[in-house]
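Here the structure is laid out as structure tokens; the discussion comes afterwards.
On to chain A.
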Amino acid sequence: MNIKENKEVLTMKNINKNFPGVKALENVDFTLREGEIHALMGENGAGKSTLIKVLTGVEEFETGEIHMADKQGAIINKSPQEAQGNGISTVYQEVNLCPNLTVAENIFIGRAPRKHGHINWKTMNNRAKEMLKALNIEIDVTKALENYSVAIQQMVAIARAVDISAKVLILDEPTASLDEQEVKKLFKVMNQLKERGIGIIFVTHFLEQVYEVCDRITVLRNGTLVGEYKVEELPRVQLVAKMMGKDFDDLATIKKPSEENVQKMHQEILIEAKTLGCHGKIKPFDLKICKGEVIGLSGLLGSGRSELARTLYAAEKPDEGTLKVKEKDIHMTAPIHAMKKGMAFCPENRKDEGIIADLSVRENIIIALQAKKGLLKLISRKEQEQFADEYIKMLQIKTASQDTPIKQLSGGNQQKVIVARWLLTHPEFLILDEPTRGIDVGTKTEIQKLVVKLAEEGMSVMFISSEVEEMLRTCTRMAILRDGSKVGELEEHELSQENIMKAIAGGDQHE
Partner candidate 1 sequence: MSKVQVFLKKLMSHRLFWPLVCLAVVLLFNLIKTPTFFKITINNGVFYGYLIDVLNRSSELIILAVGMTLVVASSGGTDISVGAVSALAGAVCVFSLGTGEAYNMPYAMGLCLGVLAGVACGAWNGFLVAKMKIQPMVATLILFTAGRGIAQLITGGNILYVKVPSFKRLGAFLPHVPLPTPIFIAIAVVLITIFILKKTALGLYIQTVGINAKAGKLVGLNSTLIQFVTYAFCGLCAGIAGLIITSRIYSIDANNAGLNIELDAILAVALGGNSLSGGKFSIAGSIIGAITIQALTTSLYAMKVTADQLPVYKAVVVIIIVALQSPELKKMFKALKLKLNKTSEGEKVAA
Partner candidate 2 sequence: STGTSAPKESAGASQTKEETSQSGDLITIGFSQVGAESDWRVANTNSMKETLSEANGFKLIFADAQQKQENQIKAVRDFISQEVDVIVIAPVTETGWETVLGEAKDAGIPVIIVDRMIDVTDDSLFTCWVGSDFYKEGVDAVKWLTEYMNGLGRGSEDLNVAVLQGTIGSSAEIGRTKGVRDELGKYSNYKIVLEQTGEFTQAKGQEVMESFLKSGEDIDILIAQNDNMAFGAIDALKAVGKDPGEDVIIVSFDAVKAAFESMIAGDMNVSVECNPLHGPRVAELAKAIMEGKDVEKIQYVEEGVYPAETAAETMPKRQY
């Protein structure tokens, strides 16, 4: 083991990379050894993804050197293709696959099995099926990828990367959209690869995961290298401090609203759904949401949490049942109606449904408010700038300016912009579908605090997250979903990891 560890497969030295207005990487060194899992840590926008893109030829870098064990001299990968040729296999941060191709093809394109010079579809499909089975996914691999959820797509991307007979495997936040089961499976695979002597770079914002699988940690902050550490030598608190550059007030400080306050507010029912359902998405469900409460949705992957939320928000047109807001029956057919009733919805799929890529951060922040106000009441430029400034500060969004196109922000910062967009509309009922996906620890806490604070001020929040702990910390009540229908609810006093697990798995039913 020790011998293995000493052999370096990849070294990067003095890497510099500038984007217009941003120093993304400044003299960063990085070393990866054979058979290790190396965590790359840092806040949102620290430069993790950029380092990976520079390494794999997606972006050019200005100065610096990259060496690989079996290659003479410095190498420069001019394209991902070259990087693959040099034995570097990558899963990038956002799912990057082709939605129109079949699942099998997405795994194999570029290196499909052949027979007599032509692609052998049968073998390819069979092998794809096996590979996914190994990751606990059983789906029809001959269907187009777009038919599947983000999580499945993420697993397909991983399957693709894992298969290449690579020397270096890079995983940029692969676990952001996975739930625990899948993460377990992924770790098992990672460990197997490690045994085979493959070096793995692993980016994540889940600290537990780092301590579960990683051997070494490299920390970046603001595009500069903080240091490289062995996991054993860097306890959690210190890691966080290193990432943030300051001491970090721990999660313990989050306090749920005081009991009596809750009691008072919970008298008032804000939203009441009766047998609301959307054919093919979510089976009819009843749900009451009171003022000032944080209701969590829990369930396995694909259990329909997002669908439930979307139906409430009329992002999917409900086709049966009734919805009352403040005791008034309302009929909604489009999100704008929901918005007018004081709802806000932060979708889970940031890239497809959240960001408006080419527009500036400012425009992305004000767009929802503008839509709510209507076509004629243009928010003046000055107001726009004020709003943008306010929220950029409040959520500590890292951007060169408020006129930067949002697509140039790091993944986590994009997420913050979306959250800002909805907070700006001052909703009474805020739906957050995986709001902390891809967000660093510091900000995650901020967001959780924010949720609790908002609830205290009287806002109702629906909180969906694959992280049970996070929900435990913020939720006052929880609805459980299974296979596209709501199967139960847990009151505040019942909330515990164990109970939730049991409910999800279908142990005992609640009312």
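Selection rule: all candidates are chains of the complex that A comes from, given by their letters.
Basically, contacts are C-beta pairs under 8 Å (C-beta built on N, C-alpha and C of every residue); 3 or more make two chains touch, one makes a residue touch a chain; residues count from 1.
In this text, all values refer to a predicted model and were calculated from it rather than measured experimentally.
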Of 1 or 2, the one touching chain A somewhere in this complex: 1
Residue ranges of chain A in contact with candidate 1 within the complex: 315, 334-336, 339, 345, 347, 352-359, 363, 367-368, 370-379, 421
